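Could you have a look at this structure, given as structure tokens, before my questions?
Every protein chain but one is kept in place in this view of the complex.
Labels run A, B and C following the written order; every chain starts at residue 1.
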Amino acid sequence: MNFTPSTTSEKMKLRLQKFMQQYVYPFEKEYIDYNKQNNPDGNWQQWTTHPKLKELQNLAKKEGLWNLFLPDPELGQGLSVLEYAPLAEEMGRIYNAAEIFNCNAPDTGNMEVLYHFGSESQKEEWLIPMLNGEFKSVFCMTEPQVASSDATNIETSIVEDGDSIVINGKKWWSTGLGHPEAKLAIVLGKTDTTADKHKQHSMVLVPLNTPGVEIKRMQNTFGVYDAPSGHGEIHFTNVRVPKKNLIVDFGAGFAIAQGRLGPGRIHHCMRCIGAAERALELAILRSGTRVAFGKPLAKLGGNSERFAKARIAIDQARLLTHYAAWKIDQVGVKNSMTEISAIKVVAPNVLQEVTDMAMQIHGGAGLSDDFPLINFFIQARALRLADGPDEVHLRMISRLEFKKFLS
Amino acid sequence: MNFTPSTTSEKMKLRLQKFMQQYVYPFEKEYIDYNKQNNPDGNWQQWTTHPKLKELQNLAKKEGLWNLFLPDPELGQGLSVLEYAPLAEEMGRIYNAAEIFNCNAPDTGNMEVLYHFGSESQKEEWLIPMLNGEFKSVFCMTEPQVASSDATNIETSIVEDGDSIVINGKKWWSTGLGHPEAKLAIVLGKTDTTADKHKQHSMVLVPLNTPGVEIKRMQNTFGVYDAPSGHGEIHFTNVRVPKKNLIVDFGAGFAIAQGRLGPGRIHHCMRCIGAAERALELAILRSGTRVAFGKPLAKLGGNSERFAKARIAIDQARLLTHYAAWKIDQVGVKNSMTEISAIKVVAPNVLQEVTDMAMQIHGGAGLSDDFPLINFFIQARALRLADGPDEVHLRMISRLEFKKFLS
Amino acid sequence: MNFTPSTTSEKMKLRLQKFMQQYVYPFEKEYIDYNKQNNPDGNWQQWTTHPKLKELQNLAKKEGLWNLFLPDPELGQGLSVLEYAPLAEEMGRIYNAAEIFNCNAPDTGNMEVLYHFGSESQKEEWLIPMLNGEFKSVFCMTEPQVASSDATNIETSIVEDGDSIVINGKKWWSTGLGHPEAKLAIVLGKTDTTADKHKQHSMVLVPLNTPGVEIKRMQNTFGVYDAPSGHGEIHFTNVRVPKKNLIVDFGAGFAIAQGRLGPGRIHHCMRCIGAAERALELAILRSGTRVAFGKPLAKLGGNSERFAKARIAIDQARLLTHYAAWKIDQVGVKNSMTEISAIKVVAPNVLQEVTDMAMQIHGGAGLSDDFPLINFFIQARALRLADGPDEVHLRMISRLEFKKFLS
Partner (left out) sequence: MNFTPSTTSEKMKLRLQKFMQQYVYPFEKEYIDYNKQNNPDGNWQQWTTHPKLKELQNLAKKEGLWNLFLPDPELGQGLSVLEYAPLAEEMGRIYNAAEIFNCNAPDTGNMEVLYHFGSESQKEEWLIPMLNGEFKSVFCMTEPQVASSDATNIETSIVEDGDSIVINGKKWWSTGLGHPEAKLAIVLGKTDTTADKHKQHSMVLVPLNTPGVEIKRMQNTFGVYDAPSGHGEIHFTNVRVPKKNLIVDFGAGFAIAQGRLGPGRIHHCMRCIGAAERALELAILRSGTRVAFGKPLAKLGGNSERFAKARIAIDQARLLTHYAAWKIDQVGVKNSMTEISAIKVVAPNVLQEVTDMAMQIHGGAGLSDDFPLINFFIQARALRLADGPDEVHLRMISRLEFKKFLS
């Protein structure tokens, strides 16, 4: 056992930190404010990205801080999930910074799907341009009518019709749907409801400009639209795509989705750790300068204990994230279900609690746009539902425990 | 000891419930949506109220469901704080419904100040029109530069100058500042920083159109501006008002502020209980209809225990609120500090936890405008800071405990 | 609504407090130490009561501080459950003090059963002597083989055989079984396993000296035997008692047991509140005198906040206990199930948490016999299982909530 990060990872992290210090921290407030103020409501047709974003992306690409999530040494940077962890944490310290490095969800998960399961032509048509940052994508899984945390509930139909595939159904909470550059949806649906329950699903590539695709509305979380990416509701009405857009095969969708969510969940958790570190840092800094009852907040009541507990929670969450990442690297997603589910519960909850505490230290200002805490809070709160609610992950863990002891 | 509500309170509650059923529940979604969609950003100059609001207010006034918070039998409805409690709870079930009954903060607190401490002329000029719902008001206490939870930190100056009073200082988080009908600010500041620390403050009435008053900006919580009332930053630069605008006397401000916050805190807590009941109801209803893994959510994992714990927490919070209200009625705010601080900590935290749980049951939709949960959540989160952060109230309680035992 | 205690209750409380101050507090340490040191292990045949106990009991009887729990004005003191609440709290401040006033479990519950459901001859033979403190009793419900928190699991058989009733089965955790004066067991078993599941049980009076009754062993909690009362395992092998020992009728046992547990649970909770108050008081006193890092513990880290939170939790628990008591008085046990279950969860947990906190303030000494905290802790921990584990009460509450909304 050895907790020293790999040299590759460590070196990359130093370069990333330097980039963040030089370009991203100074840009943070302007970036977050732009995204809210220039895209004030749900009219996604008018949403724009900050003009400087593309410039920073090009800079990151030039410096090799690009596609860090992808293990492939040619297409990505050849980092294992574990090696990528500290980098994702670093990005997570600033809300949405991952986008600058082409490392943001759901594009990363979508690229992974294409990388691991896509045909050669799918890779050429979709993966390569996405790796170049040429367009954005969405992943359409959750449905309004059913509790989609149980994927067997999914109702969208994906059926073969001659040389085509026909898609009908409604999806919502599709992240990235409002992005001006969004071009592709990866859609999960059912082809054969009579098959074994894990063989019913198919996954298909649907360009957003296909007839029958309709973006109904953007949805908000806590009133925030998270522009210019957004999360939205999308309807598919007799949408027809060529068969070559099918990923792997009919009936393979469930398995692909499971695999997709493994590293993706870890990436989310890594970013949560970074955000939690940042929130703690902000809280400590604030507590040293604000004075009440004759003392800095740091010395009042239980504040110092709260900081200590946050430190402990964050360090534990980081270790568990690294351990889950390592397990994925070593034995694959399928054999790391306890660890993936565990960290998927832990990391967002730690972020929510630490941010809540940091807000309390900041007073009213902590709840407002004056500080980045609300972004972290909403990120945490949403993530406790996204990619499987806490309860579903706890369920998974307990089932695996029962298997160990009650067979 | 007797837990039966008074007949007066009970009768009024039945009438209020009927009014809510008939007019307010059907209006809820439209009302909340209007306030957000028609007032999408911080440009308060363009904020408007829903056209139907005035109509409902008139109806409420006509039916005697008006100024229920005011104990005076002529000007209000003659209800004690305890008798008002179940009514405020009822209103709290819908976000912002209290406004329909002229029972919303900060107007209620401001009217109480004028009722208890105002001169005859102040009552005539300001209290009577406010009781008629003719304009809105703000209370200016919190300041951006200092931790205002310790009121002795306040820096705004209120000084005598001949026949005038001159005010200089900056305030923020002044609730109601953005309202189209906001007309009056009650400002807390310091007159004599050499006096005993609880005799330094003064409280003064400042019409918002006085020269030198400048609304700098609206502030948001979790990105939401809470229009058309809003919370804002306001600067006072050599603002001059006549001496008759002083409440009671120079040096009396601290004591008035303390008295003001007593029943006001209770009102907030009552509304929290109502909101928490509503959130629990929504969660249970949703859990009965959504199905995952072959069962309604109600039957999955720990959900049913979460409902039971919410029930327990709400019932305890209600009892403590009623007890604090009763104590204020019996022995006054000064002798009820433990109870007021206790419920001020408990009620918003219960609301936050119950709402968080209800959100989890609702999935993504629970975080969006599709349900009223986010309003309740932000209400709770903000209230854990407003009128004194949790930590300051815990500090107060422990100091009173120490006095009992360690003297 | 009115939170003033009744004059009767208040007067009785003052007398009780005086008695406690004069006789019980000075006796506390000696009493607790005697019970442990003179009865060091599980050999219940050698257990003795402190010689002074009987003397104090006679004194209490003489002063009318006797059988306070019984609502009957002739046999008891005519107090309602609500009026008794503050008295039980007062007794709860000292471990086992209730015994001095003939107000200890399980005798109180057993006397209530006889009072409400006993025949005239049963009352004469058993109730009257118990009210006089002439002997002790046990209640035999829990069984080793099955999860008895679901009373339908019970396996002990109680069958008619001519003029006799024959009992066969094993019970454990029968409180009071080791007492030198224990004479009577009230046994719950099943008569007809084909009847409706709530009509299968019978309850019967079994003198402990009946042939076939065998005390197998005393059981301990955390290694403590709780002598000289104790909790024990008892076997019934072809135990034969006359038919007149049947309470009410065959098949009535379940309903009687339910009724028995109502006020009894409240009594337990009341004593928990008193014990929690005491633990908090001890913690605050200790925190004022021990010094670390140059300050009294009271001023270190989060200690003061912990005291405030304990105050809040205790006050809420007391209000909920009083409310449940009031509801039982007003509408009976059957219509107060939410409240009874709620307080049965809350009070022992509050006591456990407050005591745990107080232990931490006391350092190692808090875990030892030097302070009464461990008794309170074990009382709380055991009570989270006795009379229904927390989980069963939460289950009850959620089922009642579902009935409100999901019908």
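To be clear about the criterion, contacts are C-beta pairs under 8 Å (C-beta built on N, C-alpha and C of every residue); 3 or more make two chains touch, one makes a residue touch a chain.
Because the structure is predicted, anything quoted here is derived from the model rather than measured.
Novice: Consider the whole complex, including the chain that is not shown, and state which of C:E10, C:D41, C:E124 or C:D249 touches that chain.
Specialist: C:D41
Novice: In the full complex, which bits of subunit B touch the chain not displayed? Write them out.
Specialist: These residues touch the chain not displayed: 301-302, 304-306.
Novice: Contacts of subunit C with the missing chain: which residues?
Specialist: With respect to the unshown chain, the touching residues of subunit C are 36-37, 40-41, 142, 144, 146-150, 153, 172-173, 219-224, 231, 290-293, 297, 300-303, 356, 359-360, 363-370, 374, 377-378, 381-382, 384-386, 389-392, 394-395.
Novice: What residues on subunit A make contact with the chain left out of this view?
Specialist: Against the left-out chain, subunit A lists 1-6, 82, 280-281, 284-285, 288, 298, 304-305, 307-309, 311-312, 315-317, 319-320, 322-323, 326-327, 338-339, 342, 345-346, 391, 393-399, 401-402, 404-406.
Please note the rule applied: only the chains that are shown with their structure count from here on.
Novice: In contact with subunit A and with subunit C at once: which chains are those? Just list them.
Specialist: Looking at subunit C and subunit A together, the chains touching each of them are B.
Novice: When the centre of a chain is set as the mean of its C-alpha atoms, what distance in Å lies between subunit A and subunit C?
Specialist: 53
Novice: Between subunit A and subunit B, what is the separation of their C-alpha centroids in Å?
Specialist: Comparing mean C-alpha positions, subunit B is 37 Å from subunit A.
Novice: Whole-Å distance, subunit B centre to subunit C centre, using C-alpha means?
Specialist: Comparing mean C-alpha positions, subunit C is 43 Å from subunit B.
Novice: For subunit A, give me the residues that contact two or more of the other chains.
Specialist: Counting only residues that touch two or more other chains, subunit A contributes 301-302.
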